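Shown below is the structure under consideration.
What you see is the complex with one protein chain gone and the rest in place.
Showing chain A:
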Amino acid sequence: MYKTITIKAGDGGWGGPLTITATEKCHKILSVTGGGIHPVAQKIADMTGGEALDGFKTTAPDEEVLVAVVDCGGTARCGVYPKKGIFTVNLMPVGQAGPLAQFITPEIYVSAVTEKNIFESDYKGDAASTKPAAADEPKSKDRAKEEIAAANSGKKEGIIVKIGKGVGNVVSKFFQAGRETIEMIIKNVLPFMAFTSTLLGIISASGLGNVIAKTISPLCSTLPGMLGISFVCALPFLSPILGPGAVIAQVVGTLLGAQFALGNIPPQYALPALFAIDAQVGADFVPVGLSLGESEPQTIEMGVPAVLFSRIVTGPLAVLIAFAFSIGMY
């Protein structure tokens, strides 16, 4: 028997409340949380009568997925499922963020959810029992333009009108590009700068920086040290944990940058270091990335371990190649 539940945003969360009903056709709860079924996903499944799936082992066709449970820090995953029109429950307190922020709306997305935020619901409206249609984009400029063009069709266009339209078209594209850029900077780049510079300031002013300098710098000033780092980052049970949002790689990159600036690590090691700290890139995102590429569930099942195992070899190998290419630089 399928039941209706309501999921509310937790402390510091955003979006929702979502009222969700499982149906015969659409009752899978996909847990895309770094392997394993998260307790929140399990609870949603138990309460709705649906079935919880580990997104890292299997997947289901989009139309069977009722809810996706993710733990996304605000770069990719939190937007991927709303874009597909799937209810998304984020365990992290993240609002409209990332490159797909436009698809994250309170009707389809809720964040900072814990087991305490899931309630049984008496509400049995029709609207809630069906999945929302894939996020409707607001009437775009292009479409408006098409409509105008359709209305004007039949009229002959003079050459001046044509040129004018062409220029207008190009200019509007440039303007739109600028708008998107500024939005990106405000939503993604500046928040990260604020967070890392605060962190970095505390680290360096408190003297913790010296400790890090003494431990990381010697490791990153030798080839075997960097090979070691990349190998550890690529270990299949560690890489999906280190991956999300590349936050760890970015923080470590910034810390290393400070050590380069102080001269604790010679500058020619910058290139191999870039690869040493990044052997885990995307390891957390394999099932999502594959499903974006419209892979079959079987492909995802075997594809995840294939990518993770491959990294043990290619992680350190990338450092070696980068080391060879850094010769003669600086």
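Keep this in mind: a residue touches a chain if its C-beta (ideal position, glycine included) is under 8 Å from a C-beta of that chain, and two chains touch if they have at least 3 such contacts; residues count from 1.
The rule is short, and it goes like this: contacts and distances are computed from a predicted model.
Enquirer: Not counting the visible chains, the remaining one has a UniProt entry; which protein name from "Lipoprotein", "PTS glucitol/sorbitol transporter subunit IIC", "Iron-sulfur cluster assembly scaffold protein NifU" or "ABC-2 type transport system ATP-binding protein" does it give?
Expert: Answer from the record: the omitted chain is "PTS glucitol/sorbitol transporter subunit IIC".
Enquirer: Which of these, A:76, A:89, A:216 or A:233, touches the one chain of the complex that we don't see?
Expert: The single option touching the absent chain is A:76.
Enquirer: Have a look at A:114, A:181 or A:222 and name the one touching the chain we're not showing.
Expert: Among A:114, A:181 or A:222, only A:181 touches the chain that is not shown.
Enquirer: With the missing chain put back, which residues of chain A would touch it? List them for me.
Expert: Against the missing chain, chain A presents residues 74-77, 79-80, 98-100, 170, 173-174, 176-178, 180-182, 184-185, 188-190, 192-194, 196-202, 204-206, 245-246, 249-261, 263, 267, 270-271, 273-275, 277-278, 281-282, 285-286, 288-290, 292-296, 299, 302-307, 309-311, 313-314, 317-318, 321-322, 325-326, 329-330.
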